[in-house]
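Right, chain A next:
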Amino acid sequence: MSDLFRVEGLTKSFGGLAVSRDISLSMPEGERLALIGPNGAGKTTFVNLVTGQLAPSAGRVILNGEDVTGLGAVRRVRKGLVRTFQVTRLFSDMTPEEHVTLTVLQREGKASRLLGRFHGNSQVSGEVESILATLGLIEVARRKVREIAYGQQRLLEIAIALALRPKVLLLDEPAAGVPSSDTPRIEQALERLPPSLAVLMIEHDMDLVFRFAKRVVVLAAGEIIFEGLPSEVAADPKVREAYLGSYANARSVA
Partner candidate 1 sequence: DTVKVGIIGPFSGPFALQGKNFQAGVEAYMALNGKSVKGHDVEVIYRDLPAANPAQSRALAQELIVKDKVQYLGGVYFTPDALAITPLLKQANAPLVIFNAATSAIMTQSPLVVRTSFTTAQTTTPLGKIAVDRGVKKVVTAVSDYGPGVDAENAFKKAFEAAGGKVVEAIRMPLNTNDFSPIMQRVRDSGAEAVFAFLPSGPTTLGFVKAYNETGLKQAGIKFFAPGDLTQESDLPALGDGALGLLTTFHYAVSHDSPENKRFVEAATKAIGGADQLSFPAVGAFDGMHVIYKMIEATDGKQDAQKAVDAVKGLSWTSPRGPVSIDADTRHITENIYLREVVKGPDGKLINKEIETFANQKDPGLASQ
Partner candidate 2 sequence: MQTILSIGIDAFAYGMALFIICIGLSLTMGLMRVVNLAHGAFAMIAGYIASYVARDLGWGYGFAIILAVIGTIILSIPLERFLFRRIYGSSELTQVLMTIGITFCVIGITNYFFGPTLKTIPLPTGLSQPVDVGFRTIAAHRLFVMACGLVVAAGLWYVIERTAFGIKLRATVDNAAMADALGVKTQVVYAVSFALAIGLAAFGGVVGAEFLPIEPYYALRYMVTFLVVVSVGGAGSILGAVIACLVLGAVDTTGRYLMPDFGNFFFYAAVIAIVCVFPRGFFGKAQ
Partner candidate 3 sequence: MQTLAQSEKLAAAPSLGSRFLRDAIGIAAIIVAGIAGYFLFPDNLALLTRVIAVGLLVLSIDLITGYCGVATLGQAALFGAGAYAAGIACVNGVTEPLTLILIGAIAGAAAGLLMGTIMLRAHGLAQLVLSIAIVQLFHEAANKASAYTGGSDGLAGLMLSPLFGMFEFDLWGQTAYLFGLALLVVVFVVLKFVVASPFGMLCRGIKEDPVRIGAMGAFVFPVLLKMFVISGAVAGMGGALAAISTQVVGLDSVSFELSANALVMLVLGGLGSLYGALIGTVIFMGFEHVVSAINPFHWMTMVGALLIAVVLALPGGLSSIADAILPSRGRTRGGKA
């Protein structure tokens, strides 16, 4: 059982539409996996199934050798299974600093304390600051989220996930909406993650995918149609047709 994280035969359909057909996947410690595939292939659904937002009709999710399929979403987070949202879900009236502080406090189990003050809590402020700095959010740290640009909100999503110190991190299009000038920030943040962490990233930005991933899985119509090294992906005709299009050509020329 060297795999940190494994799913077996995950299956789900909405009405007549099968969005996840018997997906099995495993990730060892330190894995950097990219999950790509056409729109509506079932990638986000896969993340929802893994994190417990949705219940699969069949299949198991195993973390650290423990079957977590029966656990709720919150317990899975506490066990180290953390995600970001494709469409940002943030507290529009709170500041990035407050978001991250709250997350750190929660991780430490101090978030529901009635004693002590939330603001100016020196025990966590150092860590909060370094997380915000990693993602370049210091400048907007004290502005309400509703007032900061969308790209920055995406970065904050990642900041929150990092603040949870996950074992397995599932990133749903972390770079969508983040300008190419700022994607390096995300990459840097990912690089600084503890090496033992397993990361699964869904992304349509192929440059980022190829820089990041050690392994690529391609999902189409709820099924894994390809699994292998990044260098092999562009060569696969099925993937080219279903997903890559001209990108594959550009790539093979380059």
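Inclusion criterion for the candidates: all candidates are chains of the complex that A comes from, given by their letters.
Convention: a residue touches a chain if its C-beta (ideal position, glycine included) is under 8 Å from a C-beta of that chain, and two chains touch if they have at least 3 such contacts; residues count from 1.
Because the structure is a prediction, the values reported are computed rather than measured.
Which member of 1, 2 or 3 touches chain A in this complex comes down to candidate 3. Note for the complex: chain A touches candidate 3 at residues 51, 73-74, 77-78, 82-83, 85, 89-95, 97-98, 101-103, 105-107, 110-121, 125, 128-129, 132-133, 136, 138-144, 160, 164.
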